[in-house]
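To keep things clear, I will list the structure first and then write my remarks on it.
Missing here is one protein chain; the remaining ones are kept as they sit in the complex.
And now, chain A:
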Amino acid sequence: MMMNNTLKSLSNLSPGTTIRGKWYQKQYTIIKELGYGANGVVYLVRDSNRQAALKISDNPSSITSEVNVLKSFNKVQGSALGPSLLDVDDWEQQGKQHSFYVMEFIKGPDLLSFIQQKGSEWLGVLMLQLLADLEILHQNGWVFGDLKPENLLVTGPPARIRCIDVGGTTIKGRAIKEFTEFYDRGYWGLGSRKADERYDLFAVAMIIVNTSYPRRFNKTTGGLPQIMGMVKQKQELAKYETVINKALSGHYQTAGEMRRDVLSVLQPRKSGASSAQQAQAKSRVQVHKTRTGKHSSKPKKKSHFLETVFLIAAISMMYFFYLYSQVL
């Protein structure tokens, strides 16, 4: 998408430029540009003692909207999904006023590059983290909206999934504010753009698909058959096939439900562990148990069988005697 002219001038701020807030006089020095989107440019900046990310825009209403979302994110206890908000202000430059906000700088590779580097076993773990965060967000009445791998960074160690762009976050029941076609159920003809839990869960499933198709794919016939056809072509997606199918067709009512299913995909024997590490530890114990169990299980079964045969024989003998005595 082409940028308009004012945004273009905002995307050309050179390193070393100082941005001073009009209302609170805090100063930020630009280190480098981190990225830009339709609604503004994000810079890595330094204030007196630390690094932070600063988003500046020619559109004050989009800045205010995002600040509203970040504020309510910060109020949500236990959710680490979005960055924390540090400052909101305006910058006057050559007679023009631009709005900006400053947030925590989240550093790390994006989801797809992280999985490419570290291996596909990380996909499940990170999806569990994401679904846990989404559940908290949903319980607080919000829907994330524009979920996509570019917006998801993995910080750490320890590895933790975080989200850097909250611009699409929408109050449940309203129309989704921002979306990206590939992750949007409306684009695939699989639902409306009204914000509900299932909208986000659809996007999570498409992110899983995306890990096997880093360049995405376009809609041809659309609908569930096309996407599931693509899923079936990739062996590494086989274990997630059911989860993806259920999420795409809107079967999961909550992120928790989907999370349980992802967990049981990763740990087919037992589910319900609260974190990936716990689950792993449990699985080791389980493996141990089943191994030791294998030796004793066969003789035990045999003795059960003998016991039953003996009992039946004894009872039928007694019945026989009873009948015999009656006849006499």
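FYI, contacts are C-beta pairs under 8 Å (C-beta built on N, C-alpha and C of every residue); 3 or more make two chains touch, one makes a residue touch a chain; residues count from 1.
Just so we're on the same page, contacts and distances are computed from a predicted model.
The complex appears with one chain absent; UniProt names that chain "VWA domain-containing protein" among the candidates "L-lactate dehydrogenase complex protein LldF", "ABC transporter permease", "Beta-ACP synthase" or "VWA domain-containing protein". Contact with the chain that does not appear here is found for just one residue of A:Arg20, A:Lys71 or A:Lys232, A:Lys71. In the complete assembly, the contact with the undisplayed chain comes from A:Arg193, out of A:Arg193, A:Arg216, A:Lys246 or A:Arg260.
Although one chain is not drawn, the whole complex shows that of A:Pro15, A:Pro60, A:Gly141 or A:Pro214 it is A:Pro60 that touches it.
Across the interface with the omitted chain, chain A contributes residues 1-2, 4, 23, 38, 59-61, 64-65, 67-68, 71, 88-90, 97, 99, 171, 173-181, 186-187, 192-195.
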